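One structure below.
So, chain A:
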Amino acid sequence: MQDKSPPSGIDDYHLIELVDVTKVFDTTVALSRMNLYVRRREFVTLLGPSGCGKSTTLRIIGGFEQPTDGKVLFEGEDITRLPPYKRRVNTVFQRYALFPHLNVFDNIAFGLTIAKVHRPEITRRVGAMLDLVGLRGMERRSVDALSGGQQQRVAIARALVNEPEVLLLDEPLGALDLRLRKDMQLELKKMQQRLGITFLYVTHDQEEALTMSDTIVVMREGRIQQIGTPKRIYDEPKNAFVAAFIGESNILDAVMIRDERVRFCEREFICVDRGFGQNKRVDVVLRPEDLTLVPAEQGMLSGVVMSVLFKGVHYEMMIDCGCGALKVHSTSMAPEGERVGLSVVPFNIHIMEKVGEACPA
Partner candidate 1 sequence: MAWRRLRMTYLGIVLAFLYAPIIVLIVYSFNAAETRAVWGGWSLKWYAELFHNKSIMDALSVTVSVAALATLASLALGTLAAIGMHSMRGGLSQVFVQVTNLPMMTPDIVTGISLMVLFIFAKAPRGYGTMLLAHITFDVPYVIFSVLPRLRRMNKHMYEAALDLGATPSTAMRRVIMPEIMPGMVTGALLAFTMSLDDFVISYFTSVRTANLSVLIYSMTRRKVPPTVNALSAIMFVTVLTLLLIQNLREARAGKSKPKGAGSQ
Partner candidate 2 sequence: MKRSSFAAPYGLWMLVFTIVPIFIIVYYAFTINGAVTLDNFRMFLEPEFVGILTFSLWLAFLCTLLCLLFGYPCALFLAGRDMRRATLFVVLFVIPMWMNFLLRTYAWMTLLEDTGLINRFLEWIGIGRKRLMYTENAVLFGLVYNFLPFMIFPIYSVLVRSDRNLEEAAQDLGANAWLVFLRVTLPLSLPGVVSGVSMVFMPAVTTFVVPRLLGGGSFMMFGDLIENQFLTTGDWNFGSALSLIMMGLIFISLGILHRFNPDAESNGAVW
């Protein structure tokens, strides 16, 4: 079921494995029978809307929550009942959870002092971390006196200094503004590649996930929807939920007539998908950038332009084709009220099983 081909540098060794993990809080099911493995040196992102169970998954791996059912394996060993302080993973918390009574240096050194590392060694390793996150010279500052971005760096350094096998990051960039977030994304990715540490990253920001990850795990309501490389997830979303969540898309009701033939908007299209059966109700995804504006009479579909927004690189137009409004991204523009045609190549028509009707993989 894990349709991922390992990118370079990742060996196929399963460092962490979740086996049938279920978590129930009082009456709500946060995770249901989750299966997942993470390979060494891999950057895995758990992606989904809030309440989808992604943070719970991370907390179970960190040891802060016990699964109701199922097992957590680390290098093949069952660590389900192991307390957090005995696990070789470290966490960067959502709001950093820095210790306000300690300065920058002591925050980063915390784990090392607990492990009774020798003082010169602590100084050396904390120093290296300060260099890594670019906070050299701020050792004696109170963490309350730092900006959000600096606090973020302290949190990362505090976790990384312990040389964990896996770094767990729970929406670490959520509290930063857009610019800083973009910079940190790149920096984190670089750090991960340089240090060769496995990252397990939680976010609800699809763009962040696409930028940084080797593998994305899309989750919804405690279930995994799709696992795959960013490209794969974007190009071939498994269902309408994934399609809607990753990037912008038009999702239409359709009927798969037979292999390579699909019908929507009262018209039959050629596509490349096979194996859905005959006359089966499906969802079709059309990415806005895959729809091409053509003269009305030449289009596979035609409709009236309802609105036009200038978005910088492209225009975003809503076009009413009779079967609902389609969002179109195009560098050329048609004025509001004009009738235009739309065309799409077969390769860009993505057929997906209906959500809910799809049996869990």
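Quick note on selection: all candidates are chains of the complex that A comes from, given by their letters.
Just a few scattered comments:
As a working rule, a residue touches a chain if its C-beta (ideal position, glycine included) is under 8 Å from a C-beta of that chain, and two chains touch if they have at least 3 such contacts; residues count from 1.
As the structure is a computational prediction, the values presented were derived from the model and not from experiment.
For chain A, the touching partner in this complex, chosen from 1 or 2, is 1. Here chain A touches candidate 1 in the complex through residues 62-64, 83-85, 89-91, 93-101, 110-111, 114-115, 142, 144-145, 158-159, 162, going by the rule given at the top.
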